[in-house]
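Below is a structure I'd like to ask you about.
Missing here: one protein chain of the complex. Every other protein chain is in place.
For chain A:
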Amino acid sequence: MEHTHTLHCVNCHVMASRRVEPAESADGGRLAVRVEDKFVKIRNVKLDGRTEGAVDSREKLLEFCFDYCYWSVDRADPHYASQEEVFQDLGVSVLSGASEGYNVCLFAYGQTGSGKTYTMMGTPDSMGLTPRICQVRWLINTQLSFLEIYNERVRDLLKGGEQKKRATLRVREHPEKGPYVQDLSSHVVSDCKQAIDLLEEGIANRITAATHNHDASSRSHAIFTIQYTQAILENNLPSETVSKINLVDLAGSERADPHYCRDRLTEGSNINKSLVTLGIVISALAQNSQMSSSCQSINSVASEGDGSTVGSHSSSLSGGGGGRRHCFIPYRDSVLTWLLKDSLGGNSKTIMIATVSPSASSYNETLSTLRYAAHARNIVNKPRVNEDASVRLIRELREEIDRLKSMLLSFEMQRNPSPSLSDERDGNLSEIVLQNELKVTQGRHTCLHLPV
């Protein structure tokens, strides 16, 4: 089920940038992608090359705008973006976000062979973002962990010695510790050499596969987590804050397609008996319909207090009294989403890198990655606070304001106290509460005499 929610939750400040990697140019190196400033332009070369007349009117050149775009195809190219350049833009903002106390999450998304791992991890002679981030000066108590998720199973990439067994780890939530992977090893490091050694050890343990598209395609999602403690002053008292950086190398986007599910032979499931992914479709349906039934969130709804408009009021507020129907979607978040929960919501910053192959033969896949990334920029999925309809409260307050006003008015006009509220022994609590305010306004007595 890794396709469903993986990227739907990129919900913070999404900054998309892309990295274009040389692909095996099976078609003689014809390029379909160009990068100009913040735009990626993609041309359907197949259409283009056709004889005149047969060309249909379909869009031939599409443009996508991102915060950063990089061209890393040909080192000789004057616009070639080096790993260092990418680090200066993205890596530095990861580090500064973390030092401000945010949880930072950096994703790479794209088709197999488009260079996700190259961007995130790099090669020995061309270091990627993760090792570069590891090279910065360490703060106190830095801990590293490295895991991969393959077919929704979590494995520790840094459990030396027991590699053969590769036990599946359970993800759990603890009331005090938060979400965690049970038995995941955590490694305290004191310098960047140790960090890079661990990173390399983990990379070597990842599952890669040779496919015809790519000779070392990453089959799994990998999360490299750096957690460190900083000393801060809280209310002028020394205190510690824990920052977390998650660097995520997603599996090829063919396997993370969030929109469509085809039935494949997945482990243990028998295609002749079941439609493996029907559930994903139905959940999406229920989810969409829940969202559309509540398209007016509590934030977009102006509150109404008048009794006359109470109908429309109560039907637009969320929560117990509202018209929003909350349902339960039993499909678990993918393990990836689940683990990154505290990085994706609340106090966190998310950066997404989309990688595409410039080769004409990947036109359709590239287009789909670009569309996805452009779309991800707009995904906002922040949880909302539910609120009861406070119709009664508002009505009461309105009445009170009216009373206060008329009292004031009559007081102003008569310049003397009204005798009507002299009976302090009225035992009605409502009245007492009311008088509590009225009497003050009227200035008759210094205090309220309560019956004992």
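What we mean here is this: a residue touches a chain if its C-beta (ideal position, glycine included) is under 8 Å from a C-beta of that chain, and two chains touch if they have at least 3 such contacts; residues count from 1.
Following the convention adopted for this analysis, contacts and distances are computed from a predicted model.
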Ask   = For the chain omitted from this view, which of "KIF-binding protein", "General transcription and DNA repair factor IIH subunit TFB4", "Archease domain-containing protein" or "Large ribosomal subunit protein mL44" is its UniProt protein name?
value = "KIF-binding protein"
Query = Just one of A:S93, A:S186 or A:S368 touches the chain that is missing; which is it?
reply = A:S368
